[in-house]
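Scroll down for the structure; my scribbles are underneath it.
With one protein chain withheld, the remaining protein chains of the complex are depicted in position.
Chain lettering (A, B and C) follows the sequence in which the chains are written, and residue indices restart at 1 in each chain.
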Amino acid sequence: MQLSRDDLRTAYRAMVTIREFEERVAVEFETGDMPGFVHLYAGEEAIAVGACLDLDEKDIIGSTHRGHGHCIAKGCDIQGMMLELFGRKGGLCGGKGGSMHIADLDRGMMGANGIVGAGAPLIVGAGLTAKTLKTGGVAIGFVGDGATNQGAVFEAMNLAVVLALPVVFVFENNYIGEATGVDYAVGSGDIAARAAAFGMPVDKVDGRDFFVVHEAMRGCIERARNGDGPSGIEALSPRYYGHFQGDPQNYRGADEVERYRAEHDCLKIFRQRVIDAKLLGDDDLDAIRAEAKALVDGAVAAARAAPPPGPSDLMTDIYVNY
Amino acid sequence: MQLSRDDLRTAYRAMVTIREFEERVAVEFETGDMPGFVHLYAGEEAIAVGACLDLDEKDIIGSTHRGHGHCIAKGCDIQGMMLELFGRKGGLCGGKGGSMHIADLDRGMMGANGIVGAGAPLIVGAGLTAKTLKTGGVAIGFVGDGATNQGAVFEAMNLAVVLALPVVFVFENNYIGEATGVDYAVGSGDIAARAAAFGMPVDKVDGRDFFVVHEAMRGCIERARNGDGPSGIEALSPRYYGHFQGDPQNYRGADEVERYRAEHDCLKIFRQRVIDAKLLGDDDLDAIRAEAKALVDGAVAAARAAPPPGPSDLMTDIYVNY
Amino acid sequence: MPQKTMRQAINEALRQEMERDPRVVVIGEDVAGGAGLDGEADAFGGVMGVTKGLYGQFGEGRVIDTPISETAIMGMAAGSAATGLRPVAELMFCDFMGVCFDQILNQAAKFRYMFGGKATTPLVVRTTYGAGLGAAAQHSQSLYGMFTAVPGIKCVVPSNAYDAKGLLIQAIRDDDPVIFFEHKMMYDLRDEVPDEAYTIPFGEANIVHNGGDVTIVALGNMVRVAVKAAEKLSEDGIGAEVIDLRTTSPLDEETILESVEETGRLVVVDEANPRCGIAADISALVAREAFEMLKSPVRMVTAPHAPVPFAPELEKLYLPNADKVIAAVREIIG
Partner (left out) sequence: MPQKTMRQAINEALRQEMERDPRVVVIGEDVAGGAGLDGEADAFGGVMGVTKGLYGQFGEGRVIDTPISETAIMGMAAGSAATGLRPVAELMFCDFMGVCFDQILNQAAKFRYMFGGKATTPLVVRTTYGAGLGAAAQHSQSLYGMFTAVPGIKCVVPSNAYDAKGLLIQAIRDDDPVIFFEHKMMYDLRDEVPDEAYTIPFGEANIVHNGGDVTIVALGNMVRVAVKAAEKLSEDGIGAEVIDLRTTSPLDEETILESVEETGRLVVVDEANPRCGIAADISALVAREAFEMLKSPVRMVTAPHAPVPFAPELEKLYLPNADKVIAAVREIIG
């Protein structure tokens, strides 16, 4: 374990902030005050945080429809996010994007994406920019298990390999795409092996274990920074909520989620690990969690108090000039 | 060698007919009387004929922009083809399609396709029909090396595997897509292995050797007919002409094509093989070739004499009814 | 007559046609749902629940769940249609046409022409459109104009449950490729819908409100908006004839032109963006063919030239409504 205590705190803070954020969004959404759809990331925190911990502002991530976790892992402002989810002025996208399009280019977060698989070619573009302008940055593309069956993703992998771009694909295998199991939808039954056949190394790792994800990503990121081209990981971890909030989840086995939460929760695994290694104590961790909760509470209060965009916002931001 | 003398004659007839057809089209095209573009198949005859020899009318093939060879291998009428290439009434598509859209659904030839890769999902559809209506047929999709990088092809492979459809993919690796080498465009450098990673068996074979192609395809077709799902072959053989007729081919090495023609021509290989095995004689083979040439001569004469479509043809065949 | 939601009406159309013709299959993402998982099979019946129950009745051979691969879905559907099936493929949101348009634009639409009349492609693509759910820019578009533009495609936009059933049965029995647009805010709207199968022919618009002062052409979910406007206008003594297009391709030019010849005034109401859309198309038709009878400028009440915004306040401003239609009518009636 090569991480400093500070790093571990940062990682845990990001993970619990995602958890607190998502569990609160689930509640807020049920009130009916949050418009549209939300796809919650709870359960997969170790993937986003493990993938993003070593990134800095010159690095760029491309997200999916399930984007809140990626935002938080990349350092987006919690209040700006919550304002956006409520469709309020001052939201990260001024209330025009919502959950499915949440983005913060200043933080290197290229956006959630409502089109499954569409983020993969975009992140290859971010890789092209990094290579062409020699920014030293890397580009990380998150791709769901269901999304791995999209033509866009296949083409993106091949193009990244052909151009040897500094790209890392993070295949988030949460076993399900909407209401379809990965074993049905991925004919070969093996996302990592199929991706590797495109000509890059792809590790399959336990996505519930932050340390495993982080370690695997370290190799990928180093490879990209060294100019050795793309690579990827397939990280497995379940989602705890429905495909979208409100989904009855009748496609799941009874108690499936309860079992996940009880037996292999990524936060518990992390906690156990750092306590066993005497790196952080219960107090530390509880304090971080309390802070995260307070942050989310504040964000919700701010969002609920904020005004919606005004009529003059309807026709701005379509073009730079027209 | 399990083929009867009749089968061998049929195979050779198809191969030399393709060769005679394409070499004549090259000449006719240069006169300026043949409209549009033509992409010639000469050099790859053993692939189309090896793939189609065992097919019958309930089996369906889907072709590429380089479709003449597939047509002939599947038994399309030579005169109807030539009329079509000249854009004449009575052509296989009434002069409305031309080389890039030549088709004959009655013969199970679903069409050349001007959109690279687009034929792959279509042929999966033909496989779905065969499976659903229990026709006993199989569906064969031809896909160029360049086309293997299209999202449509990747998606089609996965879907065929997921639904276990009676589909065979024939990847025609002629080393080049337009003016780009396969080693550049296919990041992994291995079409067969990449395809196999989608969850089906894919053999890499010498596409210049009819017998090798035919044997490999026998297994694939049997598999499909038995309900065991899709499979594929990657067959390697060069094209002898430019990407389209008129292409200066300056992307090729000097004498590259001459070497191919001299050293590994599929017709020569076939001829040598059947003569060595004393299955067919020089006379047999020469007679077949002479017949093929006469057939093509007749087709060109008929096409040159035929009238173009009339004004009333412009607005027919858009809908069945509207 | 029994009251049914549009969801039920569409489901019934599919069920009855599947019972009638073994060549009809349903293809799409989670059209059953639950494949490869431990819970219920037929868990979704499509993300909007429209195909619910078909899997139980017809099984996995006729109700085919797919990976998230729209190009392969549309291509497989087109290829199977050209070889003997009569597939009904679902494109979850019409916005997703971007990832699979080739199989419609260059394949299904053009087979018949390119192949000299020798291909028949009885393909139906069901898809959802429209704003109102807070689903933002990539899940709220109204893209029927782009399909209407394509020769070889027929394009249907029903405005109520009764029409949806009859038009969908017609679409399934039709031998040409048809794109069938369902407004996602309309699934729960009820209407009188007969139990038995029936068809509504394509290219026959429906006059849903009578009046002699202005012609209002609308389609899909905008028909309700137009009728609401017409009702208010009639209170003020202005007679609006509301024409529900039902199909944009083929287009019932005759009904539109006859009406405008009567009223001399045209307002088109369309939820899509204004450029190169149905509203412009109808306006141009009238400016070409009924100019002499036209008493005043035509008016288009559409969404603005902007993506669909997320915030409900903006989304509401974005959409046409009865007040905007009334304002447009008053402008040209003076």
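Going forward, contacts are C-beta pairs under 8 Å (C-beta built on N, C-alpha and C of every residue); 3 or more make two chains touch, one makes a residue touch a chain.
In this text, all values refer to a predicted model and were calculated from it rather than measured experimentally.
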Quick one: which shown chains sit in contact with the chain that's not drawn? A, B, C
Specify the residue from the set A:Glu30, A:Asp106 or A:Glu222 that touches the hidden chain. A:Asp106
Of A:Leu3, A:Val25, A:Ala46 or A:Ile60, the residue touching the omitted chain is A:Ile60
Had the left-out chain been drawn, it would touch subunit C at residues 71, 95-99, 101-106, 109-110, 113-114, 136-138, 145-146, 148-152, 249, 251, 273, 275-281, 283-289, 291-292, 294, 296-300, 304-307, 309-310
Using the document's contact rule, name the residues of subunit B that touch the chain not shown here. 35-37, 87-88, 93, 95-98, 100-101, 113-118, 146-147, 149-152, 175-187, 249-253, 256, 308-309, 311, 313-315, 318
Identify the residues of subunit A touching the omitted chain, counting contacts across the whole complex. 60, 62, 91-97, 101, 103-106, 110-111, 113-115, 118, 120-126, 128-133, 135, 151-152, 155-156, 158-159, 162-163, 316-322
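Keep in mind that, in the parts below, only the chains that are shown with their structure count from here on.
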Can you work out the whole-Å distance between the CA centroids of subunit B and subunit C? 39
Which residues does subunit B have that touch at least 2 chains other than itself? 151-152, 155, 158-159, 162
Going through subunit C residue by residue, note those that touch at least 2 other chains and give them in order. 66-67, 69, 71-72
